[in-house]
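Every protein chain but one is kept in place in this view of the complex.
Here is chain A:
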Amino acid sequence: MTAPATGSAPAIWTHGLTKRYGDKVAVDNLHLEVHPGEIFGLLGPNGAGKTTTILMLLGLSEPSGGRLKVVGLDPTRSALDVKSRVGYVPDNVGFYGGLSGRRNLAYTARLNGLDRSTASAQIDRLLDEVGLADRADDPVRHYSHGMRQRLGIADALVKDPDVLILDEPTIGLDPHGADQVLGLVQRLAAERGVAVLLTSHLLTQVQQVCARVGIFTNGRMVASGTVGELAAQRGGQYLVEVGVAEKADLAPMVGEIPGVADVTADGDAWLVRARTDVRAAVAERIGGAGLTLVHLHQRSEDLGQIYRRYFAEEGSDDDTERP
């Protein structure tokens, strides 16, 4: 669950991306990087500017400022090339209800210029992959919401994309359906090396599949990093839980380590507060003192707490602005 080697070129890259509608700033100075094989989660409440960002990435909306590259191309100038390599599943994806799932995908294949035989083999494979093979010839209006969402993913894959953009892929799905969709996305990223950008306002799901997460609110990315990194940055504090087999007072010896703020007992374990990641130093010190280290881990704040904290900050900003 870590970011891939920094050497690989990003499939999505934005620098200072900005979109204004009149006076309203929908996306403000966004820096974003998503690498091949990585799942990046854009997390934020409704109206945060997630969909606007996606439309700019697809060349469907022109940025007001900043630069962006998708698969190495500028979507504003090479919209067609970008769109032939980026699969997009809009939120609440819709299909032609009267046509079967297979026919809907065949239309997408034709729009992508695939020849009939390649397309039909591809579509059979994809329908199988998303678990819709047995319902492929039913009209889409008889599909459940979860089936539509999976058909949406198959639809985005018809063009064999390098980048997959999913807007709220799990919205309105029951937990089982959401798991199916997210499992599918995870498999795609791992097996095909597709770069995935997914937006959501549901924390648990993002936490479950995304290697890296960006927290997006009022058009601004207020934090980004791996879930662990975000959790660790608890206002610049790391929280490490240490347990040793022996009954010993760790406070004096661990407290000497540079960067450690305080050490407190927490039941059988000890809680170390530090400004930096001190896990290695703590392990070394305990080993050196002849004690047996039973466990040592960074106590992670779950994403929900981080999320709430960022939105609380946003809220307090709003409060101070009020007269």
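We adopt the following convention: a residue touches a chain if its C-beta (ideal position, glycine included) is under 8 Å from a C-beta of that chain, and two chains touch if they have at least 3 such contacts; residues count from 1.
In this text, contacts and distances are computed from a predicted model.
Asks: Name the absent chain as its UniProt record does, using one of the following: "Cytochrome c-type biogenesis protein", "ABC transporter permease", "3-oxoacyl-[acyl-carrier-protein] synthase 3 protein 4" or "Serine-protein kinase RsbW".
Replies: Going by UniProt, the chain not displayed is called "ABC transporter permease".
Asks: Kindly state which of the options A:Asp28, A:Asp81, A:Asp138 or A:Glu229 is in contact with the chain not pictured.
Replies: Residue touching the chain left out of view: A:Asp81.
Asks: From the list A:Asn92, A:Ser144, A:Thr204 or A:Thr264, pick the residue that touches the absent chain.
Replies: A:Asn92
Asks: Applying the definition given at the start, please give the residues of chain A touching the unseen chain.
Replies: The missing chain touches chain A at positions 5-11, 13, 15, 36-37, 51, 55, 58, 60-61, 67, 69, 71-74, 77-78, 80-81, 83-86, 88, 90, 92-98, 107-108, 110-113, 152, 155, 159-160, 162, 192-193.
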